[in-house]
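Note that one protein chain is taken out, while the other chains of the complex remain in position.
Entry: chain A
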Amino acid sequence: MKVKVLSRNPDDYVRETKHDIQRVPRNYDPSLHPFEVSREYTRALNATKLERVFAKPFLASLDGHRDGVNCLAKHPRSLSTLLSGSCDGEVKVWNLTKHECVRTLQAHEGFVRGMVVRHCGTSFFTIGDDKTIKHWKMEAPGYGEEEEPLNTILGKAVFTGLDHHQKNAVFATCGHQVDIWDEQRSTPIRSFTWGVDSFSSVRFNPVETELLGSCASDRSIVLYDMRESTPLKKVIMTMRTNTISWNPMEAYYFTCANEDYNLYTYDMRHLENPVKVHIDHVSAVLDVDYSPTGREFVSASFDKTIRIFPKDSANSREVYHTKRMQHVICVKWSADNKYVLSGSDEMNIRLWKANAAEKLGVLSPREKQAIHYSQKLKEKFQHHPQIKRIARHRHLPKVIYHQKNELKVMKEARRRKERNVRKHSKPGSVPVVSEKEKHVVSVVK
């Protein structure tokens, strides 16, 4: 007779001393783990619910400005530094980690229209309603010294937008026309005009650094090459564009914030149709900024909310609002991809988490693993109705909620009317126009 009976040595399964960690023998045999799918589903549901529970995006409000915040600028070298310019011409430099203002200077009379930090991070430029471009040192003046700009250029007309070249000592302004300036000279080295009298913003392409994009008040977006003397091409839309922002990773894409409540992502090479139309705002969109990863962007709107859109999705994944936040004028995504900063009408700058449910601070490896696991589960079961409903739900202020519904009704009515018109006209005479095609009037080269 040969016999063997299961006989385990407990020493193999329990820890030796209480200072050791517990032993966890594993056996991945599927028959020992029944209800795999249902258990994973339950975990995914819990993870989704917890995500909504922990979604507390608002971190801090930086107050100190005495008028609405009109522009923000990121520091290219320091994550903790932020510059803001207000409607009374004051510029403040903030320390974000301490949530405090470290420097205040009266830069202009009237609005500070634009602000940009030089790529080296040692100085910055401001433009204002007093038709000047001022170049400031980043360091505060020493004790007893006057707060004075390094350089002041008096222009002929009001400047409305400003951006600095990625590497060279060149910057661009817009206003009456788009000007390219050398830092050493007091006159523009190049000026571009294309039959319009006012531009609202100008941005350098982050990769093809000689390219520029600007949006004009005649509802057009114009692209320039700095090396050429004439603009490249422009696209005219149905309504005016307020700001554009280039995708920092795929720099042939740019997104523009439009007055018609939408954002449009364009491919620079094919301006005939936007790549994507991003809807969801219920009022004019005032500013847009890409995340440094180029996967998402944040938009600020006149409807007192900011929204975060994935770059290839038509709807926003997140909406941030508070009771006190008024029209959001400017918005920036921090360079570490973790925070969003918004400056609004009621003189405050707000610091938000880019990922509302993210836990801040150092994570232990186990925490990280758990987060990754729940992220994967959420992804796996995202289309289940229950999970979808919970993950998608966002509370909206009453006004915006009703406005959204109203817009929906209007859109539906318009669609119905179009359908009826089509039905009662000669076949083919009323073509179906897609949402993408609707908003582009023409492309001029």
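As a convention for this text, a contact is a pair of C-beta atoms (placed from the backbone, for glycine too) under 8 Å apart; a residue touches a chain by one contact, two chains touch by 3 or more; residues count from 1.
To be clear about the criterion, contacts and distances are computed from a predicted model.
Chemist: Out of "Integrator complex subunit 9", "WD repeat-containing protein 46", "MICOS complex subunit MIC60" or "Serine palmitoyltransferase 3", flag the one the UniProt entry gives for the chain missing from this complex.
Modeler: Answer from the UniProt record of the missing subunit chain: "WD repeat-containing protein 46".
Chemist: Decide which residue listed in A:6, A:53 or A:362 touches the omitted chain of the complex.
Modeler: Looking across A:6, A:53 or A:362, the contact with the absent chain belongs to A:6.
Chemist: Of the listed residues A:31, A:230, A:364 or A:429, which contacts the missing chain in the full complex?
Modeler: Per the contact definition at the top, the residue touching the missing chain is A:31.
Chemist: Hey, which of A:23, A:372 or A:389 is the one touching the hidden chain?
Modeler: Answer from the full complex: A:23 touches the omitted chain.
Chemist: Can you name the residues of chain A that touch the chain not displayed here?
Modeler: Touching the missing chain: residues 1-8, 10, 12-14, 22-39, 41-43, 46, 384.
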